[in-house]
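Missing here: one protein chain of the complex. Every other protein chain is in place.
This part shows subunit A:
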């Protein structure tokens, strides 16, 4: 770790003021990812601003749904009675990620800010356009078994690691952000994380110095018909090879709308728009599930070591649909 100055922000405006003064400053919430990156010299902030004192850890009902404080812990969020009852797909996704210790530390806002676990990104001796723009991508022709099959570019094939974010994408969440001048803006979740294109160093659409204050969940009608399925190398405490969050708004046996997002397959939570469009107003049958999954996976572009993710993605989608239907 390189030396850094440590300060504790007393309130939001102080946090924004401090980060504005220093170009190489970073916010600290749970610290579970940034500290690891700092130890590896992947992140080298010279100023750390501890957000632990800010009053942003409330989870509360609103007129439109539920507001998750940016600093509420993952454990608290997954176990909140309202989340377990009305947003079980979010509880399940959070509990699919990391370990109990890490979920106790990790904040909701920090979860969205975690960086890829691509091993070439982590190894500072390797070229990586995300870490050092313009240096090249070692994963493209390296071991890319864990990497993307959707939306990658010739600059970057990394995947986004969060489970929580996959559920938030399916739930059409909004990310509330405080800007430098103190005003707030709201970012639809599907626009929060970005595809790599020519700028893989950018994971999301936040500007330097903006602070996530909350994640807003709209009401939904699929709590009793939702699922989060994660396929990984170990039974627990491993990143996803493929994961699927699914929710069906049903009328009888007809799917009014489907909400589907995939993890482990792209640089951002991959909203399965083709499968959603196909399933809309269709009967919730196994045959339709297969067609929807086939259609979604038909546009996948595998790398040299991850062709298996296409069949795995298809089977995981179908399984997630079946579990969601059963409720």
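Rule of thumb we're sticking to: a residue touches a chain if its C-beta (ideal position, glycine included) is under 8 Å from a C-beta of that chain, and two chains touch if they have at least 3 such contacts; residues count from 1.
Just so we're on the same page, contacts and distances are computed from a predicted model.
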Hidden subunit of the complex - UniProt protein name among "Branched-chain amino acid ABC transporter permease", "Aldehyde dehydrogenase iron-sulfur subunit", "RNA polymerase sigma factor" or "PTS EIIA type-2 domain-containing protein": "Aldehyde dehydrogenase iron-sulfur subunit"
Which residue of A:14, A:36 or A:249 touches the chain not shown here: A:36
Selected residue (touches chain absent from view) among A:57, A:79 or A:288: A:79
Selected from A:125, A:181 or A:235 as touching the chain missing from the view: A:235
Touching residue (missing chain; options A:88, A:161 or A:263): A:88
Where the missing chain touches subunit A, by residue: 1, 3-6, 8, 28, 31-32, 35-36, 39, 48, 50, 52, 75, 78-79, 81, 84-85, 88, 91-92, 95-96, 98-102, 104-105, 223-224, 234-237
